[in-house]
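In what follows, a structure is listed as structure tokens, so that the remarks can point back to it.
A protein chain is absent from this complex, but the other protein chains hold their places.
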Amino acid sequence: MKAVIYQGERSIAVEERPDPTIQAPGDAIVRITTTNICGSDLHMYEGRTEVEEGTVLGHENMGVVEEVGPGVTRVQKGDRVSVPFNIACGTCPSCLGGWTSFCERTNPIEGMQGAAYGYANMGPYDGGQAELLRVPYADFNLLGLPEGTDFENDFTMLSDIFPTGWHGTELAGMQPGDSVVVYGAGPVGLMAAHSAMIRGASEVFVVDQHPDRLKLAASIDCIPVDFSQTDPVEVVLEHTKGTGADRGVEAVGWQAHDPAGEEHPELVLDNLVKSVKAHGGLGVVGVYVPADPKSPGAAAEGRIGFDYGTFFTKGQQMGTGQAPVKRYNRQLRDLIIAGRATPSFLVSHELGLDEAPVGYDNFDKRLDGWTKVLLKP
Amino acid sequence: MKAVIYQGERSIAVEERPDPTIQAPGDAIVRITTTNICGSDLHMYEGRTEVEEGTVLGHENMGVVEEVGPGVTRVQKGDRVSVPFNIACGTCPSCLGGWTSFCERTNPIEGMQGAAYGYANMGPYDGGQAELLRVPYADFNLLGLPEGTDFENDFTMLSDIFPTGWHGTELAGMQPGDSVVVYGAGPVGLMAAHSAMIRGASEVFVVDQHPDRLKLAASIDCIPVDFSQTDPVEVVLEHTKGTGADRGVEAVGWQAHDPAGEEHPELVLDNLVKSVKAHGGLGVVGVYVPADPKSPGAAAEGRIGFDYGTFFTKGQQMGTGQAPVKRYNRQLRDLIIAGRATPSFLVSHELGLDEAPVGYDNFDKRLDGWTKVLLKP
Amino acid sequence: MKAVIYQGERSIAVEERPDPTIQAPGDAIVRITTTNICGSDLHMYEGRTEVEEGTVLGHENMGVVEEVGPGVTRVQKGDRVSVPFNIACGTCPSCLGGWTSFCERTNPIEGMQGAAYGYANMGPYDGGQAELLRVPYADFNLLGLPEGTDFENDFTMLSDIFPTGWHGTELAGMQPGDSVVVYGAGPVGLMAAHSAMIRGASEVFVVDQHPDRLKLAASIDCIPVDFSQTDPVEVVLEHTKGTGADRGVEAVGWQAHDPAGEEHPELVLDNLVKSVKAHGGLGVVGVYVPADPKSPGAAAEGRIGFDYGTFFTKGQQMGTGQAPVKRYNRQLRDLIIAGRATPSFLVSHELGLDEAPVGYDNFDKRLDGWTKVLLKP
Partner (left out) sequence: MKAVIYQGERSIAVEERPDPTIQAPGDAIVRITTTNICGSDLHMYEGRTEVEEGTVLGHENMGVVEEVGPGVTRVQKGDRVSVPFNIACGTCPSCLGGWTSFCERTNPIEGMQGAAYGYANMGPYDGGQAELLRVPYADFNLLGLPEGTDFENDFTMLSDIFPTGWHGTELAGMQPGDSVVVYGAGPVGLMAAHSAMIRGASEVFVVDQHPDRLKLAASIDCIPVDFSQTDPVEVVLEHTKGTGADRGVEAVGWQAHDPAGEEHPELVLDNLVKSVKAHGGLGVVGVYVPADPKSPGAAAEGRIGFDYGTFFTKGQQMGTGQAPVKRYNRQLRDLIIAGRATPSFLVSHELGLDEAPVGYDNFDKRLDGWTKVLLKP
């Protein structure tokens, strides 16, 4: 089969690889119909992680079941499925508690919890930017979809970014009627904003500096805030009579930078604390890492010196971390089918697998109009 | 009346002051029967805050209602009452949501939410380390207690530290059966540990270095951990098969220091992150401040550079801030009456009001055996 | 002033009454701008309750503050306000817990909790179908609205039916993505359906037999089900592949009847149990009463023999009772202002106070097109 291979910093190739095979009774093989390039793929692409050269990338996968192992009793050959990016066993304490993002059995790296396809530090699993993908614990992991091809570009968001954006609103403790500020209008930020609207937010502010992204935010009835033109904290405080938004979502991560492009890892957290009300909630789904030699100052060791004193004084609460996709993907699927969620609104490009290198390159450069790239093997 | 007055860094005096009077229809005057010295009084005593000289200190108050204003309809003269340290209006959005610690009307300082008696930055309210205390919005704020003098030393913990410790377990998201690690065995930490046991924790670890405090922790069936002798993270990980405790409570604050006494403001947060499990919860009730010129490095500006990258990677959640006492004090009162909670176990000294200076001094020095000081006006 | 007076079964008059006055320091007088006729007013109108002749009716009130008592510190003369139908003290345990519908101090009737304006068994309070209304504990009870007259017909739903419908979805445990079946497309049922849509339901079924009401349900993107033409249980089960809806709301009450008009008090509860999934949630906001001599069989004594064995076997959960309006009205107000909620869609008639008798009569007869009647004093 053909597969997208990481070859080192800013280098991607499409190569032939052997087809995956059933390795355990609970495995399934999925023929990929759509697989997306994720913002966190760019972390690897940019050489900011320890991902190994030769890895097949791709953790946002969907397709049709091609084969199942003898222990699989629920999923069947021919089922159309979404593949959550978390690889989870379904029977450890974390999985039983709904925290599939911290599965205690699928990541063999000492001290690590949580596994994923084609991802740095997340276990020895090939990604799905390829024609075929092996899925462990298939009965537990795979989400059934209606037969056919309807909603393909909506359903493909179910593997990661729609649940991840939704998780941001959940970690923030969002309730209907709340005002919400989302930092970052990349794919995850836009999905958080879409989620907040679906869940009955009164107002959603979306902060970014890229016009194409801000335009998408406006298209889903959110209030775009261009932080290269104005102070987002002031905008939110003005709209909320000085109180601050009820909830905030961080969808930027440790590479947060000012309009000039200089990284200030504490920048977005500081703004969140200031623009959210006292006893408000913050949901952090933008990625922060324990170590990155390319980060400035103490952030190289994962230390982010944000204004914790104000955070405490305001009595805010903060949830963090990778989303447990399974906790949300069924309901989100049903909202798509009912026509109440349309996460495909941010898709800008559909490419063949062979075009992956240009997709990575243009998405990484934030070229105008490259808001979300799907690959169609 | 006599009152305990702050006179500057490490200086306290007992002086005569005019009796307080009804200033608004909703006020009540309470004759104080017991008022405690709090660990946060020591922040002021040590000159680490901006409290003004001449302030009457004391926010842990209880007593008997002496007089009520014409708008008071529930509370009556002669009622025995506990006075929550938060002064709350009962009708603003924060109060209605149960967040009396962030009342939007009682603190006249621009941009501040939440008021308290005799406390830096918490509004122009005299404290209760005195013979009498004026209580605004008395119907809303005062908690009724059974007539008489029973449980006096238990009930006196209802104004602050018992609800504050309980809030720590609540912010941490504690559920029955959880293991919990509490950093700090001062009064609030011990109350958090007591709370966790009452709420059905399986195991509670309490970390400190003072033998008298650790002995108290052991006396309520918790596992004392002396961080001057052993690494508390290792102890917790060993007991939990490497997973970490389900929940952690921070009851130390920004003056966290190593066994040698050197301040490392990020020390306890780092240990919490390491000793609590992935997707576990952290409740921070130890105080962190937006600015303290005497703190080392960036902490002088409220910036605490703890290991945020690991915090995110573990997907932990953190709640912070002053406790909304009213959310808990009724149930805690009922637990005391039923004999199921006995927070007086940590009382070491009962002094007259005139002895307040020696009480402050010895408690501040953490003299052996000075675990909690009550004043009896 | 003029006021709408109950004069006995199916008899209403508009009469002169003395203006209300401040009776306690916490009172306010509100000049009514809009006051609605509620479905529960019809229970009284039809002689199915013990309301006394001579009572001023009306518990769905809004207007402008005319005067405040000396203990009122938050609300001011000239404020535009919504008046929750529950009269609550704000300081008893029920109010502190957010259950203003069960205030322990405002209803003087022995053994009763919860008070309301102009309502059977809910205390000695005049209703607001009048020019002026006295509001006790005004600081606690009144909700501020933006100055002017914008959204008048939306805001008027904040006093009762919008929060009551919302409470139905809350009692049912609704989560975003859920399918919901609502029994009854009267004002409360339609508000429940509107609420479910705002909160992110995937599908909402609304069951009734009146074409005008079913048309309104369709107008807010719900699925109308005419139970005079089809079995609603079958419809829901078919749409949900036999599983049943995730949640159900009862907005009919003890006068539930078949298409022929015969009362079967257990009819709707039976249908709810059958059309909601196992371990699903039921929210009952349609009124059931402890005694009504005009009800058939054991229902005369409040006994409703629904299929409890199936309810248990399916492991369903059920919440009931009058809504605590204050828990929801602020957020709902903000949703109206943001344009995300438009509860005025069901308004069919705006009448002067003098036209109240015809309003009662036509609404009671369910005349086609009389879906919600507002009075404008």
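Going in written order, the chains are labelled A, B and C, and every chain counts its residues from 1.
Assume a contact is a pair of C-beta atoms (placed from the backbone, for glycine too) under 8 Å apart; a residue touches a chain by one contact, two chains touch by 3 or more.
As the structure is a computational prediction, the values presented were derived from the model and not from experiment.
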{"item": "Of C:G8, C:P124, C:P259 or C:G305, the residue in touch with the unshown chain", "value": "C:G305"}
{"item": "Touch with the omitted chain, as defined above, among B:E60, B:D79 or B:E203", "value": "B:E203"}
{"item": "Among C:Q129, C:N153, C:T169 or C:Q316, residue touching the chain not depicted", "value": "C:Q316"}
{"item": "Chain not shown: contacting residue from B:K215, B:K294 or B:R340", "value": "B:R340"}
{"item": "Touch criterion as defined above, residue of A:P70, A:P296 or A:G369 at the omitted chain", "value": "A:P70"}
{"item": "From A:V51, A:V65, A:C89 or A:L353, residue that would touch the chain that is not displayed", "value": "A:C89"}
{"item": "Touching residues on chain A - with respect to the absent chain", "value": "24-26, 69-71, 73-74, 89-93, 96, 98, 105, 139-140, 326, 330"}
{"item": "Chain B, residues in touch with the chain not shown (by the definition above)", "value": "175-179, 198-203, 330-332, 334-335, 337-338, 340"}
{"item": "For chain C, residues in touch with the removed chain", "value": "94, 97, 99, 101-102, 104, 111, 113-114, 171, 242-243, 254, 266, 278-279, 284, 287-292, 298-299, 301-322"}
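Here is the rule we use: only the chains that are shown with their structure count from here on.
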{"item": "Distance between chain centroids, defined by C-alpha means - chain A, chain B (Å)", "value": "39"}
{"item": "Rounded Å distance, chain B centre to chain C centre (Cα mean)", "value": "42"}
{"item": "Two or more partner chains touched - positions in chain A", "value": "none"}
